[in-house]
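Quick one: structure below, then a few questions.
The complex is shown incomplete by one protein chain, all other protein chains being positioned as in the whole.
== chain A ==
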Amino acid sequence: MTRVAAVGDIHMGPDSQGTLRPAFETLPACADILLLAGDLTRHGTPEEARVVAREIKDLGVPVVAVLGNHDHHDDCPDEVTAILRDAGAHVLEGEATVVSHRGLRIGVAGTKGFGGGFVGRCAGEFGEPVMKEFVRYSRRRADGLRAALEELRRRDCDARIALTHFAPVPDTLAGEPPEIYPFLGSYLLAEAIDTTGADLAVHGHAHAGTEHGMTGGGVRVRNVAQPVIGRAFHVYSLGTP
């Protein structure tokens, strides 16, 4: 059994130091990996990233993260990524990693993802340059996820997980105003997941959404935004005991 702990949207700032660390220190007893589903900071500043780094350093389980839109706001996502990597986290954008813990090999494919909406209610690559770029950007993020999941399919893993910030399905957005769904996720992410396969898809971003969902291809989706799960993290046990 693979035990996957996950949380997103922790939005840490200078006044957050130490708020999650006590809960995170329980991870070795209850989980084999910690996934961070983006929006780890408020504005994506190096100062805020260092707060996150201190919170996740040396936890005793591997930490794998993607960034969120907040982590891009200060226009230095590479610096934020470097700070988190210095703390030992695997930070993914269109990449895959396989971490080992307790003899388990856990594969994670990650991207921030982007918006655009869901089948029948989505933006199209048409019209003004900025509109076309909006959709192309989202497609590039989904293509990166697909390539990363394909890489995991070729590697020997006990579990394969898709980690995004934006939502791959509308199920887990229930509770958000329907008018903003196109800003909360894209079906292109679910298409990438269903094309390549995964044991679980984890995302954040939708604070007023719902935890449980599923792709059209039958992959379980969990919205782990901290306001949704109401905890420091949730744990999902995959496979038979």
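Everything below uses one rule, namely that a residue touches a chain if its C-beta (ideal position, glycine included) is under 8 Å from a C-beta of that chain, and two chains touch if they have at least 3 such contacts; residues count from 1.
As a convention for this text, contacts and distances are computed from a predicted model.
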- Note on the structure: The chain missing from this complex carries, among "Chromate resistance efflux protein ChrA", "BON domain-containing protein", "Peptide ABC transporter substrate-binding protein" or "Permease", the UniProt name "BON domain-containing protein"
- Item | Which of A:Arg50, A:His70 or A:Arg146 contacts the chain that the document leaves out | A:His70
- Full-complex contact with the absent chain, from A:Thr81, A:Thr111 or A:Gln226: A:Gln226
- Query: Since one chain has been left out of the picture, which residues of chain A touch it in the full complex?
  - Reply: 3, 9-13, 15-16, 19-20, 22-23, 26, 30, 42-43, 70, 73, 199-200, 207-208, 220, 226-227, 229-238, 240
